[in-house]
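Below you will find the structure I want to go over with you.
As you look at this complex, bear in mind that one protein chain is not there, while each of the others sits in place.
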Amino acid sequence: MIPRRSPAERRRARRRSALRKYGVVLLLLAPWIIGFVVFTAGPMVVSFLWSFTHYDMASPPHWVGLDNYRFMFGLGKINGQRMSDPNYWLSVKNTLFIISFGVPLRVVFSMLTAMLLTRPKRGVNTYRTLFFMPSMAPKVAAALVFVYLLNPTTGPINQLLNLIPGVHGNAPAWFYDPPYAKPALLILGLWGIGDAIVIYLAGLLSVPRELYEAISIEGAGAWQRFRNVTLPMITPVIFFTIVMGVIDGFQYFDQAFIAGNVSSGQTSILGSPQNSLLFYGVNLYQWAFRNFAMGYASALAWVLFAATMAVTAVLLLTSKRWVHYGGGNQ
Amino acid sequence: MANHSVLIAVSAIFMVPIIFMILTALMTDRQALTPSLWPHPFMWKNFVTVFRQIPLARYTWNTFLYAGLSTVGVIVSCIPVAYAFSRIHWRGRNVVFMLVLSTLMLPNQVTSVPLYVIWARTLNELTGIQFIGTLKPLIIPNFFGDAFSIFLLRQFFMTIPSELCDSIRVDGGGHWQILRRVVIPLSKPAIMAVGLFQFIYAWNDFYNPLVYVGANPNAQTLSLALSNFQGMHHVQWNLTMAATLIFMIPVVVIFFLAQRVFIEGVTLTGVKG
Partner (left out) sequence: MKRLLLCLVLIAALALITGCGAKKTSTGPGPASTSHTPVTLTVWHPWTVPSEKNGFANAVAGFHAQYPWITLKIVSFPDSATFDQSLIQAINGGHAPDVAISFGPDYVGQYAHDGLWLDLKPFLARDKVPADQFAPAALTYCQYEGKEVALPVLTDAYGLYYNKAMFAKAGISGPPKTMSELTADAEKLTVRNADGSIKIAGFVPIDTWEELDTTDLARAWGGTYFDTQGKPQLATDPAWASALQWQKQLVDWYGYDNIYKKFFSTYTSSEFSANNAFETGKVAMVFDGEWRTRMIANDGSKVNYGTAPFPVADDHPELYGAGRVGGTITGIPKTSQHPDQAWFLVKYMATDTNFLVQLANNLGNVPTTKASATSPELSMPPQFQTFIDIWNNPKSSYAPPIEAQGSGYANALTTFDQKWLAGKVPDLQAGLQQVDKNVASTLSVSQVP
């Protein structure tokens, strides 16, 4: 007979195993913790402190308290005159636009394309490489290529569109016309979904084949297979791409930077035409590096951070309802 | 099969911009900005000219060093971390995970300025090692985890059925065994994806090499080399496109070859639950 343990011994054993578990966790997390403290926490704290200063990166920062935040939200006063960032709310609006349209487009198209690529067939490797290749191009090069492709007069896209009788001569001016500039960026975004396709592919290929076999035995069709097996099993991947899409969307910068330059013909103008491409990140960059207002830019960064955290937290909390982790022990 | 035609159509659309890049790379400088779409004459020698203007061997070596080592670093450091966030239950797990995610949310243009000073002064004074002008500040942080990769791996690790892990535990194995025999083999596509993304990110990275290496020509990477074709008043588009295409080739080749591993590390068929 196994000797029984006393309650005290049981408690000690539990505590030991708990300590061991936390010890293991700490060990596993060690690399990340060290990296976080040195490379992330430090800069984050510094930028947070800078957000309460006027700092031009050359002289020491100059404490101004909440002035930068007041400036952002239109409550600032300088010499008795109301002062605020004239482009702040516009940049927020532009950013929300690119997120609300860009993320769903990305999720839907990547998933559909990845599904096309799962069927065993000849030449699948080639197709996959072709789809993935555009996302391997440096973002700057990709943006420049699209700027050319979508040029209102010399670009091949409009040359084709102008052949259509209804359109002739009135093809959209894309990056030169405010209502069409952001949609043009959405098109550019669709070209670069290759990396999301790869992730969906990995997810789709990880769905256990036996689940498909089981449901086919019951006589289910393609839609049933998709809705009852595929979709639930790839919800972790969908969740990932949505969260990353939102985070990236809030920080959208590289492509907007390039495209925004072009329609003005000058590298000093960002967000052209008429600030339609002035996203939050572009506005931030302009304040930090063109206006030498690193303090205010840090404040902008922290508001962005808070907003992203809030949205992500909401996504994370509501994810329990629709994300299905097949592992079953979460 | 109908599917083939859809795939062909969609891939053709995807390829249009790339084809345009190729055509531009084959044009003369003069023709590169006209509306004409077909090179006249075909400047095949553009690809050779590009090689002559860049110290190719050194830049390629630097780029491979950065991309390769940082990929190793990411894989080695992120797997244990993702495992801790997915296969072990501990109090505060979700909060710390949010903390990991939060590092993705602060725009890097702002934190990069303090980070530069950390490398240039703080770490230099602490360790006596010169970091600026080398690839070290680019490579080293990747050995300490990367939030994107951790997130991706965590999502995949969470889909692994616990019965498989339990069976190892019943046999007396610890976390290391579970990792080695269950989690890693079953997550090959995800690990592959993480490695691939890091490699490509580092390969294409322009901003970080510019900040940390910029003034040291011996440590510069290929992405910086593209600047050789962009002068004060003149961008040589044909050479820029040619150089960009050459620049993309190694990555395309690696991806093409790596696909096998994607497919192989896949299904649970044959594994009895």
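We just call them A and B in the order they show up, numbering each chain from 1.
Note that a contact is a pair of C-beta atoms (placed from the backbone, for glycine too) under 8 Å apart; a residue touches a chain by one contact, two chains touch by 3 or more.
Bear in mind that the values here come from a model prediction, so they are computed numbers and not experimental data.
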{"item": "Touching partners, among the displayed chains, of the absent chain", "value": "A, B"}
{"item": "Touch with the omitted chain, as defined above, among A:Val46, A:Met136 or A:Leu149", "value": "A:Val46"}
{"item": "Contact with the hidden chain (one of B:Tyr66, B:Phe85, B:Trp203 or B:Phe229)", "value": "B:Phe229"}
{"item": "Residues from subunit A at the interface with the omitted partner, ascending", "value": "37, 41-42, 45-46, 49-50, 53-62, 68, 71, 78, 81, 83-86, 148, 151-154, 169, 173, 176-177, 262-275, 286-287, 289-293, 295-296"}
{"item": "Touch residues of subunit B, complete complex, unshown partner", "value": "29-30, 32-35, 53, 113-114, 116-122, 125, 132-133, 210-211, 214-215, 217, 220, 224-225, 227-237"}
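One rule holds for everything that comes next: only the chains that are shown with their structure count from here on.
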{"item": "Chain centre separation (subunit A, subunit B; CA means) in Å", "value": "16"}
{"item": "Residues of subunit B that touch subunit A when the two form their complex", "value": "1, 3-4, 6-7, 10-11, 14-18, 20-21, 24, 34-35, 37, 77-78, 80-81, 83-84, 86, 88, 90, 94, 96, 98-115, 118, 141, 143-145, 148, 150-152, 155-162, 175, 186, 189-190, 192-193, 196-197, 200, 204, 206, 223, 226, 240-241, 244, 247-248, 251-252, 255-256, 259, 262-263, 266-269"}
{"item": "Touching residues (chain side subunit A, partner subunit B) in the complex", "value": "21-22, 24-25, 27-29, 31-32, 34-36, 38-40, 42-44, 46-47, 50, 57, 113, 116-117, 119, 121, 125, 127-134, 136-142, 145-146, 148-149, 153-154, 156, 159, 191, 195, 198-199, 201-203, 205-206, 208-210, 233, 236-237, 239-240, 243-244, 247, 250-251, 253, 281, 284-285, 288-289, 294, 297-298, 301-302, 304-305, 308-309, 312-313, 316, 325-330"}
